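Note that one protein chain is taken out, while the other chains of the complex remain in position.
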Amino acid sequence: MDRSAIRSKPRALVRALLRLGAGAASACALLAHTPAAFADVLPVGVELPLTGSMARAGNAQLEGIKLAADLFNQGNGKHKVSLTVIDDEAQPAKAVSAVEKLASQGVLAITGGYGSNSVSPASEAADKAGIVYITSGAVDSAMTSRGLKRFFRIGPASGYSKAVVGQLNAMGVKSLSILASTKQATTDLSNEVSKQMRAQGATVTVHAFDPTMTDFKPLVNKVRLQDKPEVMLMIGYENDYIGILRAAKVLRPQLKAVMGAWSIATPKMTAEFPDLVNNVIGCAMLPHPAQFGTAEGKTFVEAYQAAFHKEPDYVAEFAYVQSRLLFDAMARAADAGTLKQDGIAAELRAKPHDTLIGKVSFAPNGDNPSFLNNMAQIQGDRIVLVWPKERATGKLNYPALPW
Amino acid sequence: MADLLLQSLYSGVLVGGAYALVALGLALVFGSMRIINLAHGELVLLAAYIAYTFETKLGLNPVFAIPVAIPVVCAAAAAAWYLVSRIKRDRELNSLILTYGIGIVLTNGVLLGWGADVRSTGNAWLQDSVMLGNLLSMRSEVLSFGISVVLMLALWWWLSRSWYGRAVRAISSNRDAARLMGIDPRKTELISFVVAGLLASCAGVSIYASSAIQPSVGEALTVKAFIITVLAGVGSIPGVLAGALLLGIAEALTVTLASSALQELAGMLLFLIVLYVLPNGLFGVAKRRG
Partner (left out) sequence: MHATESATSSTLLGKASSGPRLAALAVTLAVLYAGVPLALGQNLYLMSLAVASLTIAGVALAWALLGNLGGMVSFGHAAFFGVGSYISALLTLKAGWPVFPAMLAGGVGAALASLAMTPALRLKGPYFALAILAYAQIFRIVATEWSGLTGGASGLSSIPGLPKVAGFDFGSKSGGYLVVLTLVLVFAAIYARLRGSHVGLALRAMHESEDATRVVGVNSVMLKLAMLMLSAFMTGLVGAFNAHYINFLEPDYAFNASWAVVPIIAAICGGYRTLLGPLIGAVTVYLVDQLVLKSLLPTGHQIVLGMLLVAVIIVSPAGLTALRFKRTRRGVYAAS
């Protein structure tokens, strides 16, 4: 070798290194522009009432959503979901600003929302920002008649009212008293149930109460002395149920059964108020102890117990289902490269999905009309599904009262 | 119908008794210092939450929490007095805003300490039904009514017989003359605040035992207590009971005869009617027109 070759060796090395570096840099640049090719992060927003009057349900939903994210991330190598959670304190204005904040942080979709009063404006804000909003916490029918293109919900009021009416018919009820909170969703359900029951010739008396009411004795007294129905149906939220049941325990109206709508047939209520809720019938997707026939169901229950050291309730289950649907749709849209062109919405609507709560298929207005809830009865420390017959896990105690 | 009304009146009377206990502390401070303690409802709330912690940690009947609640709430009341006494001028108006601020601090303190969930007692003995003829009620409500009456009698005795009680009355009718007679207004005001705290403790435990509590209840209680104080007229203890009973009955009748959604409305309308039509309340003697 001549001397020029010897001197050029280190130079060649440097040049080679430079070329390697340039190649790596351009590769990185290319990689940065093709996110679909590698495990990337899909940011998702969560907006829920974690404090305030709906806190119990909000926190249960959060557990379901977190579980869905964990299970999705474990199962999917290509995409990972990252959650940003904001508490909307069950106040509509805060829900709107939570959605706006999430939008400005660049989330691709939002899952969550509980309480039609908050979900309504929040979902409109999400739509304005071009983001998909999926929820199970807003049941009233007006939600899906606003012409929003990116709003999805898996549990409309029809699923609840059909279940309640189905149960009432199975019990052969001819006279009914409804105590309903004046909030939007509760009024909606109350109207639906009373309409259907009256069409069948039953006597229905409706008593509306202010959400801030805590002393229900005058109301229950009216039911006891004036209405004298066979069944008292409570449509409200947990604190309302507790107040009504307390008043009923004192006044002992002569009924054959006490029913509630959502948020009553949950393990939490059974554990915290055992002397108040026995024999109450309510809407619940899950029995307690939870039993699932499918493999996915078993995984869900085991993972939930491992993560939170307790049994899942149906609120968490709903949130899990809606979030899994969302994450899977996001993954598919990311693969197809349509994330920015409303791909998520298209994927959600594309076909029916098999989920833990049955078949879910989204209509053009974002609703899931095939949804049908189950009815369950609290029997001691167990929650037994009693309606519809094909999903029942036990026998109904009727007539039976909490006191 | 008669059954319905009777039961409704009975419930209203019992609830009124509980309201009276809440209002008594506010009325005492107002009567003696001409100061409306807008944080009074929050003092009641604090006692209620102490009862809750007592029950959940020790598993005992929350009524036994009263001796535990008293020192804490009285200390808070004394702190409130101290802050109010630092106001240099325009005491009536500034104390209104000051105590409003104290109320906000207490409500949020409760929120931070205990969370926003609604709490109520799980004690079965308290929730048992008690029959008076045909009329039904919870044992805790009857108990609560009884405590109210006893405390009202005790307060009346204190105000008319004991030295400090009479000092409080002297201060409220003529502060300067009382000072000339050797009564220290500051000490007397402190005492009335502390006694109000004592009454608030009992009221708070009663409320926890007979109904549900959450942080927002504090403000609602203050408003009710103020309505009753106005109904009663300044400086009248029997007036407080009468006013509270009136409010309780009005609310119960509204729910029974009209719609339950109008319950709050009854109290507000009653309040406005008394303000405009009976400016001295039912029993009071002071001038209220400005």
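Should a chain be cited, it is by its letter among A and B, assigned in written order, with residues numbered from 1 in that chain.
Assume a contact is a pair of C-beta atoms (placed from the backbone, for glycine too) under 8 Å apart; a residue touches a chain by one contact, two chains touch by 3 or more.
This is a predicted model, so every value here is computed, not measured.
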Residue in contact with the excluded chain [from A:Leu83, A:Val96 or A:Ala157]: A:Val96
Residue among B:Pro71, B:Gly101, B:Gly146 or B:Pro238 that touches the chain left out of view: B:Gly101
Chain A residues that touch the omitted chain in the full complex: 51, 87, 89, 91-93, 96-97, 100-101, 103-104, 116-117, 120-121, 124, 129, 140, 142, 146, 182-184, 187, 210-211
For chain B, the residues touching the chain missing from this view: 36, 83, 86-90, 92-94, 96-98, 100-109, 111-112, 115-116, 219, 223, 226-227, 230, 259, 261-262, 264-265, 268-269, 271-272, 275-276, 288-290
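We adopt the following convention: only the chains that are shown with their structure count from here on.
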Mean-CA-position distance for chain B and chain A (Å): 41
Chain B-touching residues of chain A, taken from the complex the two chains share: 51-53, 55-56, 182, 207-210, 212-215, 217-219, 221-222, 225-226, 238-239, 242-243, 246, 249-252, 272-273, 275
In the complex with chain A, residue positions of chain B that touch it: 3-4, 7-8, 11, 15, 111, 115-118, 120, 122, 124, 127, 129, 136-138, 211-212, 214, 220, 252, 255-256, 259-261, 263-264
